[in-house]
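One protein chain omitted, others in place.
Moving on, here comes subunit A:
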Amino acid sequence: MCYVTVATVDDIPPGTTKLVQVEGLPILIVNDRGQFYALQGLCGHQKLSLAKAMVWQGIIDCPWHHFQYDIRTGENVYPRCVYPLEALPHLHQQLERLRTYPVRIVEQHVQVKIEHEPLSNK
C-alpha cells in the first residue's frame, strides 16, 4: 500500500472534481469545501467515466444520467431513494456503491492511497 501524488491542491479548487489515472485506474478526486475525497472514476450505472462530475454539499452528480453518490462512502443516494427495488430487483445492479480511497495532502500535493505499489515506483 502506498500514497501516490495525483494533483496539486490548486489543480482542484473547492467545488470541483478531477479525473486522474493511477496506473490505468480511473479515480475521481473531489474537493468539497476544502476537503478532498477520492472515489472510483467509473459510475456504477453504466460504468461510464465520472470526468466532469459536479459536486455539491457532499454529493457528486454523474454527468451522464445524473446518478448521485455520497462522496464519503460512495453510496448511491439517487436514484436508490426512488427505485422500486422490491418490484424490479435487477435495478440493484445499477446502484453499486463507488469504491473510495484514502486521500491526504502533503505540501500542497493531493495523494491517494492505492492498494499496491505503483509500477512507476518499482
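In this text, a contact is a pair of C-beta atoms (placed from the backbone, for glycine too) under 8 Å apart; a residue touches a chain by one contact, two chains touch by 3 or more; residues count from 1.
The definition used in the following text is that contacts and distances are computed from a predicted model.
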*Pick, from "Aspartate carbamoyltransferase", "Nitrite reductase small subunit NirD", "DNA protection protein DPS" or "FAD-binding oxidoreductase", the protein name that UniProt gives for the chain of this complex that is not shown.*
"DNA protection protein DPS"
*List the subunit A residues touching the unshown chain?*
46, 54, 61, 63-67, 78-79, 81-88, 91
